[in-house]
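As structure tokens, the structure follows; a few thoughts come after it.
Here the complex is missing one protein chain, while the rest keep their positions.
Per-chain residue numbering starts at 1, and chain names A and B are given in the order in which the chains are listed.
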Amino acid sequence: MMTCQNILEIRNLSLLLSGKKGNDRTERELVCGLDLAVRRGEVTGLIGESGCGKSITCLAVLGLLPPAITRQTGAIFFDKTEISRLPAEKRREYRGRKIAVIMQNPMSCFDAIFTVKEHVLMTIAAQRSKDLFSLGRFQEILEYVGFAEPPEILKSYPFQLSGGMLQRVMVALALLLKAEVLIADEPTTDMDLIVQSRILDLIDNLCVSHGLGILLVTHDLGVVARLADQVAVMRQGRIVETGPAFDIFANPRQDYTKALVKAHFNLHGIVSWPKEGRL
Amino acid sequence: MVRNRKIFVLALAIVMAIVSAAVFAPLISPHDPNEVNLEMKLSPPGFDHLLGTDHLGRDIFSRLIYGARVSVATVAAIILLVLAFGLGIGMLAGYAGGIVDAALMRLCDVFFTFPTFVLALFMVGILGAGMGNVIIAIALTHWAWYARIVRGLVLTFKYRDYILAARAAGTGRIKIVVRHILPPVFSQLVILATMDIGHMMLHVSGLSFLGLGITPPTPEWGVMISDAREYIWTQPSVILWPGMMIFLTVMSFNLIGDVVRDRLDSKGKGDT
Partner (left out) sequence: MVSFILRRLLMMVPLLFAASIIVFIIIRIGPTDPALAYLRLSQIPPTDEALAAARDFLGLNKPMVTQYLEWIGRAVRLDFGLSYVNGRPVLDEILYYLPATLSLAGVSLLITVTVSLPLGVLSALYKDRAFDQAVRAIVFFGVSMPNFWFGFLLVAIFSVTLGWLPPMGRGTLAHLIMPASALALMSTCINIRLVRASVLENMNNRSVLYARARGLKEKTVIGIHVLKNSLIPVVTVIGMHLGELLGGAVVVESIFSWPGVGRFAVSSIYNRDYPVMQCFILFMVIIFVLVNLLVDICYAWLDPRIRFSRSDK
């Protein structure tokens, strides 16, 4: 079942922020020559401090860059199709259906004046083949991601649920649409440990049993250690080091990575090791 | 959002021009604004009467300049009264809390049940027309908004760390209010007032237009429009000038208010 083929590939991506300060135009490179790949059934961890360009890279993959940021160079491939060249409407069909996301701050990601059910129905309505997806199936998935009473969740408004619950709803939406890639952007910030570990288990499970390719974006090495197969370390818009997770932790080559790993072990002790080569 | 520096400078220039016209009206105006000359009535613009004369032969240009005096004075008085009332009552409610706060806020709620212009109209209707009553009426219909905002501001500042620290250090109540609470509240309030000047001016000229505000023959812009209304079929330009003055003045104050608020907003964001 495990194929080593790249489901998502980013090649030589550069992103430029242009703005105005007074009468002068300012430009700043946010991401520079970034290469990254996600394979089916694997978790690729993208780590780096906040502000290094991780989240904006995710938005570039989705084709949802804010107007002030433009893609200078590079291409994004999904299963050998260069999606970065597709027209907007074709590109839209990839979002949700092929590439799903779990975003940070789940509270702010749902529209407070619509129920979960309305969110789901709108998502289904946006798909080309609507009959493939149904509320009934979504309820089953809700149960799968750990909700005891799916109908209750469906009729809730987002502000009636907790952050962890909403995050699981996001996972459920990704499963409903049978996405092939999941981008998890800081999926466990602001959560207590129990919820954190439940979300992480869920992501792990998606990867192993559903064969999703997962791009895990985080600044938390503990999370990477727990889940990632491959790791890319990002700093100031560039990838400074990539490799299998075990190697990165055991044998960091760059100074920045060494410092990160050292800080991680200082904090969590030697027990927090990544999984050893699942390949 | 620095929209356009040139427009802002222009607005500032208009406001300064109007304020100086108000202050130096006797020096600038070529004629006595109340000098009636029926032989010259409704004469077109010319060398002697720059903008022509009205239905009583009074020089429109001079009346516009004296009108600035009336408008500026009235609005300034209203703003001062509203600020005083709003600050006093809002500070008291916010700082005293408890029953005082609740009572004062319910009083504000009662004033909120009136549409402002309708209440001002009613008050002037009872008290009688005239500048003093207009000032009282408009100030009384607007203070509640300011009081509520001041109270809100006081409550947010009251529990700021530096206030709590000052209190823990044994600084007296009055000193805390005067030194630490009043200045930030007041600066916020000035911005609000700047943005409200145009609105108040429209209220004053509206009442005057109805014959319930500043009374003729005082040269007030709203009064001038009201005087000119019968001549709209024969001499529409007579109605144009006073309206233009109100429009320009209100617009300039609105613009300055907007810019000042934007400045302060972006500054406020920088702090937090």
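Here, a contact is a pair of C-beta atoms (placed from the backbone, for glycine too) under 8 Å apart; a residue touches a chain by one contact, two chains touch by 3 or more.
Quantities reported herein were computed from a predicted structural model and do not represent experimental measurements.
Thinking of the whole complex, not just what is shown, which of B:135, B:225 or B:259 touches the missing chain?
B:225
What residue numbers in chain A mark contact with the hidden partner chain?
Those residues of chain A that touch the unshown chain are 59, 62, 64, 92-97, 100-101, 103, 105, 108-114, 122-123, 125-127, 157, 159-160, 170, 173, 177.
Contact with the hidden chain only, please: which chain B residues?
Residues of chain B in touch with the missing chain: 106, 109-111, 113-128, 198, 202, 205-206, 209-212, 222, 225, 229, 232-233, 236, 239, 242-243, 246-247, 250-251, 254-255.
In the analysis below, only the chains that are shown with their structure count from here on.
Where the CA atoms of chain A average out and where those of chain B average out, how many Å apart are those spots?
55
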